[in-house]
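Complex shown without one protein chain; remaining protein chains in place.
On to chain A.
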Amino acid sequence: MFRKRFDWKGQKGDDKTLDSPASPTATCMHHCLDHQGFEDYLDDIYYHRLSIEYKYVVTTCLENQPEVDSGMRGLLVSWMTGVHHQMKLCQDTLFIAVNIVDRVLDVMQASRDYLQLLGITTILIASKLEEVTPPEISELLGCCDGVYTRDMAKQLERVILDAIRFDLMVPTSQFFLEYYATSCINSFQGFQGDQLRQSRALARCVLELSLQDYDLSQRRPSMLSLCVWKIAVEETKSDDGDYLPPGLFHSCEDFEFIYKEVKTFSENLLHNLPDVSRVCEHYYRLYGIE
């Protein structure tokens, strides 16, 4: 079904992806521009997204799915991640696409045969929202070995936009991670700042892979990314000055529960990763150092 299965291990050996000459800063230009223009408003946007994130958390999208279980969802997201890397898109595009997948599965039943079509169509929609030059439908269809047609993608695009009522600007965990990490990095210089840049690269990696985990995908994005950030800071032996995000109210139990979940998840992951610095380098290359 997934002709090109994609996961971290596969990617590790894939030299074409790893040693791609394309500059990551060019890849995520739009993303950086976005933040430049919005600097004055970034705190307001943060608080606003914090207040509405609960609306976009999908918790039961796989109930009543006869053909899709959490393993299948994980495979789909893993494959989408590969397509996303191959096309060198901004990181938030993937997070938005996966959120759309979950929200579509929440209101519709999907057949196993069309999961990949769902994957590329959500990437198409998220790209039109986020990217300066979104990939063309033909490129995306190419990732599916010609199983689907242009008309099918266009038709599904329409069905998806209706199903989620064009509500696409969702607060993603990626947004919160960038907000936390940038706040921390900006308050430290020199060696400590460099360490925190490493933490951020690792956190980006862990957070991106957490999209494949059905349980983690149901957590509040702001909370999930805080836990991922804290674990990345520990793993890279950095010091973020015991950073606490503003306005994020939670109970200790809440935090500890998700923290433990993320800890288990990242321990499994790091166990399988050869060495952390290589991961960081890869994510530097993918999404830039700044």
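The rule we apply is simple: contacts are C-beta pairs under 8 Å (C-beta built on N, C-alpha and C of every residue); 3 or more make two chains touch, one makes a residue touch a chain; residues count from 1.
The criterion applied here is as follows: contacts and distances are computed from a predicted model.
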item: Listed names "Cytoplasmic tRNA 2-thiolation protein 2", "cyclin-dependent kinase", "RNA polymerase II transcription factor B subunit 3" or "Large ribosomal subunit protein mL43", matching UniProt entry of the absent chain; value: "cyclin-dependent kinase"
item: Contact with the hidden chain (one of A:K154, A:K237 or A:K260); value: A:K154
item: Full-complex contact with the absent chain, from A:L62, A:M87 or A:M108; value: A:M108
item: Contact set of chain A toward the excluded chain (per top definition); value: 37, 40-41, 43-45, 47-48, 52, 55, 64, 104, 106-111, 113-114, 117-118, 124-125, 128-129, 134, 136-137, 150, 152-159, 161-163, 165-169
